[in-house]
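Take this structure first; my questions come after.
What you see is the complex with one protein chain gone and the rest in place.
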Amino acid sequence: MGSSFGTLFRISTFGESHGIGVGVVIDGCPARLPLDVSEIQAELDRRRPGQSKITTQRKESDTAEILSGVQDGLTLGTPISILVRNADHRSRDYDEMQSKYRPSHADFAYDQKYGIRAWSGGGRASARETIGRVAAGAIAKKILATFGVEVIAYVETIQNLRATIDPNTVTQAAVEANIVRCPDSAQAEVMITLIEKVRKDGNSIGGVIGAVARGVPAGWGEPVFDKLEADLARAMLSLPACKGFEIGGGFGMTERLGTEVNDPFMADENGQVTTSSNFSGGIQGGISNGMPITLRLAFKPTATVMHEQPTVTTEHENTTLQGRGRHDPCVLPRAVPMVEAMFALTLVDHALRQRAQRLI
Amino acid sequence: MGSSFGTLFRISTFGESHGIGVGVVIDGCPARLPLDVSEIQAELDRRRPGQSKITTQRKESDTAEILSGVQDGLTLGTPISILVRNADHRSRDYDEMQSKYRPSHADFAYDQKYGIRAWSGGGRASARETIGRVAAGAIAKKILATFGVEVIAYVETIQNLRATIDPNTVTQAAVEANIVRCPDSAQAEVMITLIEKVRKDGNSIGGVIGAVARGVPAGWGEPVFDKLEADLARAMLSLPACKGFEIGGGFGMTERLGTEVNDPFMADENGQVTTSSNFSGGIQGGISNGMPITLRLAFKPTATVMHEQPTVTTEHENTTLQGRGRHDPCVLPRAVPMVEAMFALTLVDHALRQRAQRLI
Amino acid sequence: MGSSFGTLFRISTFGESHGIGVGVVIDGCPARLPLDVSEIQAELDRRRPGQSKITTQRKESDTAEILSGVQDGLTLGTPISILVRNADHRSRDYDEMQSKYRPSHADFAYDQKYGIRAWSGGGRASARETIGRVAAGAIAKKILATFGVEVIAYVETIQNLRATIDPNTVTQAAVEANIVRCPDSAQAEVMITLIEKVRKDGNSIGGVIGAVARGVPAGWGEPVFDKLEADLARAMLSLPACKGFEIGGGFGMTERLGTEVNDPFMADENGQVTTSSNFSGGIQGGISNGMPITLRLAFKPTATVMHEQPTVTTEHENTTLQGRGRHDPCVLPRAVPMVEAMFALTLVDHALRQRAQRLI
Partner (left out) sequence: MGSSFGTLFRISTFGESHGIGVGVVIDGCPARLPLDVSEIQAELDRRRPGQSKITTQRKESDTAEILSGVQDGLTLGTPISILVRNADHRSRDYDEMQSKYRPSHADFAYDQKYGIRAWSGGGRASARETIGRVAAGAIAKKILATFGVEVIAYVETIQNLRATIDPNTVTQAAVEANIVRCPDSAQAEVMITLIEKVRKDGNSIGGVIGAVARGVPAGWGEPVFDKLEADLARAMLSLPACKGFEIGGGFGMTERLGTEVNDPFMADENGQVTTSSNFSGGIQGGISNGMPITLRLAFKPTATVMHEQPTVTTEHENTTLQGRGRHDPCVLPRAVPMVEAMFALTLVDHALRQRAQRLI
């Protein structure tokens, strides 16, 4: 239980990392939306392994097949099911996982919960599960575009390297201009060098992903528990390796005075209301206020490292585990499309919810 | 829509700040739980205004009445409804709110969403709404106690004042030992002095609340969208003034190496598995691993300040607004029981969910 | 768990028959709907006991208080909470219920489920619980009126007395013209005489309630599990004493040929499509087709009779129970507003759901 997300635009993902395949069922997509499988594939290509020298070198084509819900290039309003079959991954590199718990992985917790675990490749806890999210997110983005909404995520820091990025102006093109997906091109080069070094050391590093949604009209978000920032926080913390969430001024606001971080409203000659600062991050009282929605997300270093680490066996005896095979030294470049997907999925659900409740 | 929380232990809050009353309906509370209204009142007293010199000086008794679901001191398994009637608050201090939007308050966003707003006292966006949560949280804590689980929140920082607290050993008594609810008694004194100064200045400050749940067994949490940390993030970000969330190592982990923040498993002579560090914050892959669950939450300075601020009228014309009346210079001492309530409500829901899915 | 109904227009009822009170929280009511408590009271008066010589003679005023969600006669878009306090009912007539299970009542099942039971007055299983539904239904009807939709229920049979009613033309006025709520005024007189006789005998009788919704536009209903008829069936079977449900031709269609019960489409000069018969009952494939939605509902004789019946004690020993006090010989006249409420609540929820999913 727990593999579904959304109230009106609702996705359900399925699939283990080394099983037959992974995928998603999307229920609640409006009818008559133009949709081609290539649009989904484009997003999947942004998240697939092996896309550059700084991600894991596993090669997977991750080819999407639409099983239902689309006819002659238009959505039918019925569930859209998308399947990506897995290549055969059962390698010897994973054998030791059957009898030993990898530190800071989900192996132990799954065994405690279910009494069984898909030990090969991390099963459902693998980042491979996010394929369904990214596929659904591609559709969510298309719907948001009809509202004039654009969602962009980007790498803001890698370890202690901090990029300079203006969320009000950053473009998708600038994000995609380099393999680390940091729109500060100078800092991107330094980041890439650092990630390569960490990979050679068999270690891993994390960082912060920033994200912005521009064009969101005022009025989305449902007080008091389904506040827009609450649902965004849930969406992001459901991503593998995400350990922190900030909206607007975030933790930094805790060291400032109220007079410093209040966002004064101001009106232009057309009666259009904006705020002169945006510490609120585009959401007040759980409802969008028309300003850009700005998030910052902490991604920890990936747990897989090529070092020997102390751990326990499935029989609960102390042992050590030596990391082997390929590993992803830094998850952030591939996490950028995952963040965009969860951002878009949350927004589109609230867009539909808001539309439902206005009397004509 | 959006006033309910939880899947199996489900609460629905209602009520505006200056309406007839506020309250909650709790559906899914197990039957035969001993429950007295005094247990609910005790938690409400921790969050009520006027409780000390550093909170707002409004006096409200916030007396709880149980309307249903309890018979002769035992829960019936049916919905428990709790009502707190409001005192009459319609003061002149609020009149200007009818025609001007308070900066960084929810006034403007509510008007944009609903085309109408309970302008007096903040309506549904008032912290008064949390009365229902805290009342329900009192019941959630009682159920958690039957699982051996204890939830404690505390003030960790006020502005740039940082307390020293060990989440593994902090006690409720230490938290309640001073009015700022910071278990570091020396630092608490400094914090109180600072808050008093800020109040005299008519300004406001924020800080960080820490929280820990101890005794949670391994196995709670539902991958992949209802991961325990995801539901906790949603729970916390749904609280007024909360702008950031961290679990375990949080943002700090983004500057470390994988080898530094992985949590090695170790087994004792009884085969009991723990981890020698707890950067994961007690949750791995969305599932509790038996270690303490540790959170940090950013609360911004309250938006109400006694200064003149630029803003707009409801007619979208530029103006200024002068804060008047009583204000809460720092929400954190009263937010501590709110955080505990949301923490407990999230955990009890997952406790019931986990129980449902184990085959006999 | 299970005291909520609806996806977007969601109600949660609470309260035991002989507790403090009963009521409802409505989440998802659109904002700016004109609403006065008298409109709710009018519907409650239709379902209250003691309204005529053929219902139970208990006197209850059932006065509604709106606790939240309404300001100056307009809904706020926030949860609307309505409370009806109970009079003090703990009479000696109920004492025996504490130790003996009433046949065909819910006493035994509640004890088995919860291990406890509000034995006085039937607790949550009392028809008194429907007060919250009827109150919420009054609001649902107001919203439906903005769509041009009208919902009417009526008594169609009492025992073997069958009225002649045309669902296409029946009016609310005709239903309210007599105390049995049967728009066939001649047959109504016979029904009243029968009910009076049965009451004198200390017995009870049932019958069939018919219901129609006119003006529902084509397009409401969500295949495949939330088909409009499926949600209507659930709504009706959740009412006390309801044991059967038919839509359109219902069970009668099972004895006919396909060619006899297919509904041919036909278009008028304006391209308006209707069907020349309506065996489908206004719903095809789970979606309204623009024709009147017609239902028939079986209500069994009420379980309370003034006779001695064999039963068991709470200690599971055989005994007998003699009915005492006042009883309701026929629930149907008071069930009419309950049926209308559930019909309206189901339709308004689907109206909002359908609005959400159409792209602009």
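Here the chain labels run A, B and C in written order, and each chain numbers its own residues starting at 1.
We take it that a residue touches a chain if its C-beta (ideal position, glycine included) is under 8 Å from a C-beta of that chain, and two chains touch if they have at least 3 such contacts.
What you are looking at is a predicted structure, and each value in this text was computed from that prediction instead of being measured.
Asker: With the full complex in mind, choose from C:I247, C:I293 or C:A351 the residue touching the hidden chain.
Answerer: The single option touching the absent chain is C:I247.
Asker: Which of A:I40, A:A64 or A:L83 touches the chain that is not shown?
Answerer: A:L83
Asker: Of C:R32, C:R85, C:R234 or C:R326, which residue touches the hidden chain?
Answerer: Residue touching the absent chain, from the options given: C:R234.
Asker: Pick out which of B:G69, B:P223, B:G258 or B:G281 touches the chain that's been left out of the picture.
Answerer: Touching the chain that is not displayed is residue B:P223.
Asker: So that we can see where the missing chain sits, which residues of subunit A does it touch?
Answerer: 1-4, 8, 10, 12-16, 19-23, 25, 27-28, 31-32, 65-69, 71, 74-81, 83, 113-118, 123-124
Asker: Using the document's contact rule, name the residues of subunit C that touch the chain not shown here.
Answerer: For subunit C, the residues touching the absent chain are 1-5, 13, 101, 103-106, 108-110, 112-113, 115, 124-125, 129, 157, 159-160, 198, 203-208, 218-227, 229-238, 240, 243-251, 253-267, 271-273, 275-276, 279-281, 283-290, 298-305, 307, 309-312, 315-318, 353-354, 357-358.
Asker: Considering the whole complex rather than only what is displayed, give the residues of subunit B touching the chain that is not shown.
Answerer: Residues of subunit B in contact with the hidden chain: 7-8, 28, 30-33, 77-78, 143, 146, 223, 352-353, 355-360.
What we mean here is this: only the chains that are shown with their structure count from here on.
Asker: Tell me the angle, as a multiple of 5 degrees, of the rotation that maps subunit A onto subunit C over the C-alpha atoms.
Answerer: That pair's rotation angle lands at 180 degrees.
Asker: Taking each chain's centre as the mean of its C-alpha atoms, give the chain farthest from subunit C.
Answerer: A
Asker: In angstrom, rounded to a whole number, how far apart do the mean CA points of subunit B and subunit C lie?
Answerer: 39
Asker: Distance between subunit A and subunit B based on Cα centroids, please, to the nearest Å.
Answerer: Averaging C-alpha atoms per chain gives centres 26 Å apart.
Asker: Touching at least two other chains at once: which residues of subunit B meet that condition?
Answerer: 1-4, 13, 113, 115, 124
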